[in-house]
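Presenting subunit A:
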Amino acid sequence: MDATFKLVTGRTRSQADGLHKGKGTEAYRQATERVEMNQGDMGALGLNEGSTVHLRTDAGSVDVMVYQGELPSGLLFMPLGPAANRLIDVETDATGTPRYKDLPVIVERSVREGEAASDG
Partner candidate 1 sequence: MAKVVENAVCTFCGCLCDDITVEVEGNAVSQVRRTCANGRGVFMHYDPAPRQPTVRGEEVTWGEAVEEAATILSEAHSPLIYGLSSTASEAQRKCVALADYLGAVIDTTSSVCHGPTGLAMQAVGEPTCTLGEVRNRADLLVFWGCNPAAAHMRHFNRYSVTARGRLTPNGKRDRTTVVVDVRPTASTRIADQFLQVELGSDFEVLTTLLAFVQGKGDRLTAEEVGGVPMAELEALAEHMMSCRFGVAFMGMGLTHTPGQDLTVSELFKLVAALNDHTRFSVIPMRGHGNVAGADQVMSWQCGYPFAVNFARGYPVYGPGEFTAVDVLARQEADAALILASDPVAHFPRRAADELGKIPVVVLDPMPSLTTEIASVVFPTACYGVEAKGTAYRMDGVPIQLRAVLPTTRPTDEEILDQITEAVR
Partner candidate 2 sequence: MMLGILNGRVYDPIHEVDGEVQDVWMDDGKIVPPPATEEARRQARTIDATGLVVMAGGVDVHSHIAGAKVNAGRKFRPEDHRDHVRARTPLTRSGAGYTTPTTAMMGYLYAEMGYTTVMEAATAPLVARHTHEELEDIPILDTGAYITMGNNHFIMESIRRGEREKARDYVAWLLRATKGYAIKIVNPGGVENWKWRGNVKELDDEVIGFEVTPRQILETLAWVNDELGLPHVPHIHGLNLGQGGNARTTVETIRALDGRPCHFCHLQFLSYEGEPDTLPRSGAVQVAQAVNEHRNVTIDVGQVVFGSATTMTSDGPLQYHLHRLTGDKWLNDYVEAETGGGLVPMEYAPRNAANATQWATGLELFLLIDDPWRVFLTTDHPNAGPFFRYPYVIKLLMDRQARAEAFEEISPRVRKRSTLGQLEREYSLYEIAIITRAGTARALGLDNKGHLGVGADADVAVYVDLDDREEMFASPRYVIKDGEIVVQDGKVVREQQGRTLYVEPAYDRGIEKELRDYFRDYYTIQFDNYPVSPDYVPRGEVVACR
């Protein structure tokens, strides 16, 4: 399984809530180490709610759990945070602002969860 998606990162209520509790806390990690995907796309890739996927861009990669989200096909959403930032490049097109949204990302089966995903 290998597919290219477009990634959007942004604020969520639970990410902010975790922020208040502290960025070292489990609450913050859970709020930020996740990605949302369109239901149909998940099905096409054989992914279940909570499956771990490996996301990869030119800047880096990260393993996160995938959940269904209300998204158009082809789009992924991740909350702002250190996990998403592994995927963001330092190139700013001379504006100073990195491209936090609309970046191409490859979704792969996570090596850790390979067997679990194919079971479901």
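Here is the rule we use: contacts are C-beta pairs under 8 Å (C-beta built on N, C-alpha and C of every residue); 3 or more make two chains touch, one makes a residue touch a chain; residues count from 1.
A quick word on the picks: all candidates are chains of the complex that A comes from, given by their letters.
Here the structure is a predicted model, which is why all the values come from computation and not from measurement.
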{"item": "Touching chain, any copy counted, for subunit A within the complex - options 1 or 2", "value": "1"}
{"item": "Subunit A - residues contacting candidate 1, complex", "value": "6, 8-13, 16-17, 19-24, 59-60, 69-72, 75, 77, 80-82, 85-86, 88-90, 92-102"}
